[in-house]
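The next block holds one structure in the form of structure tokens; read it before the comments.
A single protein chain has been omitted from the complex, and every remaining protein chain is retained in its original position.
Showing chain A:
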Amino acid sequence: MHSNQYTLIYAAVLSVITAIVLAVAAEGLKPLQDENIALDTRSNILKAVRLDYTDRDKINETYDTKIQEMVVNVAGEVQEEKPVQIDLKNQVNIDPAERKLPLYIYTGEGDKKYYVIPLRGTGLWGPIWGYISLEEDFNTVYGAIFDHKSETPGLGAEIAEYPFQKQFQGKKIMEGDKFVSVNVWKTTYKSPLGQEHRVDGISGGTITSNGTDDMLENCIAPYVSYFDKINTKNQKQVAVK
């Protein structure tokens, strides 16, 4: 039997050695990982407007030429920052009135514009995030994509699967002038809101579904005044013509 002293020193030395090895590995690989994460973000934004590319160059090229990045605030004023500088994780937890809101504008065929809103919220085991794109009427959802850190495969993790995301296409976020969001509910849940404002939640993934529901409402709502602003501007332009 080894002495207590030996055991303690052994454990300490081993921990220090492994810590050093891991620190070196993590730091050395970080630049490559960051690059991958940045590419993944770009690819997700494109997926939100229904463009699914796997090729690295294709993603970067499309993103650089077709996507315009901007940041607005809750009053609808364009800010000076870039979306990269905004930490969404902190932003979604503060008072909507003080938030900085990143927005990505995709110009598609025939100069049609799509507005991509980044989302972030909490699932069951960890954070969930995604992007949702709206058509020019600022009402109809064009596409949505979600991802998660560690939701249960087969249950909550289904939010990252196409069948769940496809439900969002064509849904409406406004009822008249009121923002009602797209709600993730059980199909039989009783509510005065019509089918165009709801999608079917995931059986066995209730907490993740609720998290997605909260995330959509929390993240889209602050943009409404900016959209109103553009809408009024557009209407004025139409009136002048």
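The rule is short, and it goes like this: a residue touches a chain if its C-beta (ideal position, glycine included) is under 8 Å from a C-beta of that chain, and two chains touch if they have at least 3 such contacts; residues count from 1.
Everything that follows uses one rule, which is that contacts and distances are computed from a predicted model.
Asks: Assuming one chain is omitted from the figure, identify its UniProt name from "FAD:protein FMN transferase", "Xanthine dehydrogenase family protein molybdopterin-binding subunit", "Na(+)-translocating NADH-quinone reductase subunit D" or "ABC-2 type transporter transmembrane domain-containing protein".
Replies: Matching the unshown chain against "FAD:protein FMN transferase", "Xanthine dehydrogenase family protein molybdopterin-binding subunit", "Na(+)-translocating NADH-quinone reductase subunit D" or "ABC-2 type transporter transmembrane domain-containing protein" yields "Na(+)-translocating NADH-quinone reductase subunit D".
Asks: Which of these, A:N36, A:S191 or A:T232, touches the one chain of the complex that we don't see?
Replies: Answering carefully, the residue with contact to the hidden chain is A:N36.
Asks: Would you indicate which residue among A:M1, A:A97 or A:A239 is in contact with the undisplayed chain?
Replies: A:M1
Asks: Extract the touching residues of chain A with respect to the undisplayed chain.
Replies: Missing-chain contacts on chain A: residues 1-2, 6-7, 10-11, 14-15, 18, 21-22, 25-26, 29, 32-33, 36-37, 39-40, 54, 150, 153-154.
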